[in-house]
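Of the protein chains in this complex, all but one are displayed in their positions.
Then we have chain A:
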Amino acid sequence: MARVSFVHVYKRFDKVDVVRDINLEVKDQEFLVLVGPSGCGKSTCLRMIAGLEEPTAGEIYIGDMLVNGVEPKERNVAMVFQNYALYPHMNVFDNMAFSLKLRGVPRQEIKKRVQEAAEILEIAHLLNRKPKELSGGQRQRVALGRAIVRDAQVFLMDEPLSNLDAKLRVQMRAEIIKLHRRVQTTFVYVTHDQVEAMTMGDRIVVLHQGEIQQMGPPQELYDHPANMFVAGFIGSPAMNFFPGAQVVEDGDGVSIVLDGFGRVQVPACYVEKARAAKGRQVIFGIRPEHLRDATLLPAGADTASMIMAPVDVVEHLGSEVQVHMSANGTTVVARLDPRSHPVVGEPLRLHVDADQIHLFDAETEKAYF
């Protein structure tokens, strides 16, 4: 149990900065998720906490201890690897007991702790098996068990679920959340899967090209992405972007004109921010779930914000209909009510939920709102 802090951390491999100026504090007992596309530096950050890599510059603290140059075994962290990394020649008990044996824990104590951990993870009946006799999910549990017998200060997990099939992944996701609640230790979890990040993290750190793009609770990242990268990365299907949007005065208020699609009225709370963007190249953003079929709007609904374009593809998913439309080379995806009946080739009118709109600067890619 301890917090983990990064202070201006850099990591350089062969003249390439893999991680640049990371400042970050993982709170005690927090479940923090590092998420980003492959090569964004998230695993490097985790490995620097573990001591498997040394930062090129900057400081890393675990608790109040500066751990730069401290050997992994002195850091009292536990790590779960993507490939489980079970010792193939040892049975499950020995795999879990290995770290305790090395630390000279008495035999009885080892037995007790391994038994306890095995029961939490429901693998007590597998203790005499070798890793090769286990299924993927069971190996994953052993890997977790090996971490929890340790009483480590920090749990590090490097894409632990990516080798499991989809169903098992959902199940283990829930189990890891439960485990976190139970062991009450700081978790740092690395994944490239934004769904895992959203569902598991108390807080999420989005990394891209070695830099922190944004950090905050999942809902905050979803509602208020700080830039286009975060906006596009969090959420599935991804947010629609309309390049070449224009901010124009519209009576008392302000509207955004979307080239070839229509116009969107900016709600009062965003008017000031939208005015600041006037005259600049901007990109408008709206999530697929914030578009609605105009024909299904209740009577008297506000129709000031509408877009229209011909339908390219219609996908019926049962719970919803996904529609792909395009105009002027921009493609838009919308998740519509299953009652709507878009026709391929015909234009479709969609209502834009103006409270959920986003506006980005085309040059800096930063969000105005």
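The definition used in the following text is that a contact is a pair of C-beta atoms (placed from the backbone, for glycine too) under 8 Å apart; a residue touches a chain by one contact, two chains touch by 3 or more; residues count from 1.
Assume contacts and distances are computed from a predicted model.
Of the candidates "Thioredoxin reductase", "Zinc-dependent alcohol dehydrogenase", "Sugar ABC transporter permease" or "Urea carboxylase", the chain left out of this view carries the UniProt protein name "Sugar ABC transporter permease". For the options A:72, A:232 or A:310, the residue in contact with the chain missing from this view is A:72. Looking at A:111, A:130, A:224 or A:349, the residue that reaches the missing chain in the full complex is A:130. Interface note for the absent chain: among A:10, A:61, A:81 or A:368, the touching residue is A:81.
The residue from A:99, A:115 or A:326 that touches the chain not shown here is A:99.
Of the residues in chain A, those that touch the hidden partner chain are 50-52, 71-73, 77-79, 81-89, 98-99, 102-103, 130-136, 139, 146, 150, 163.
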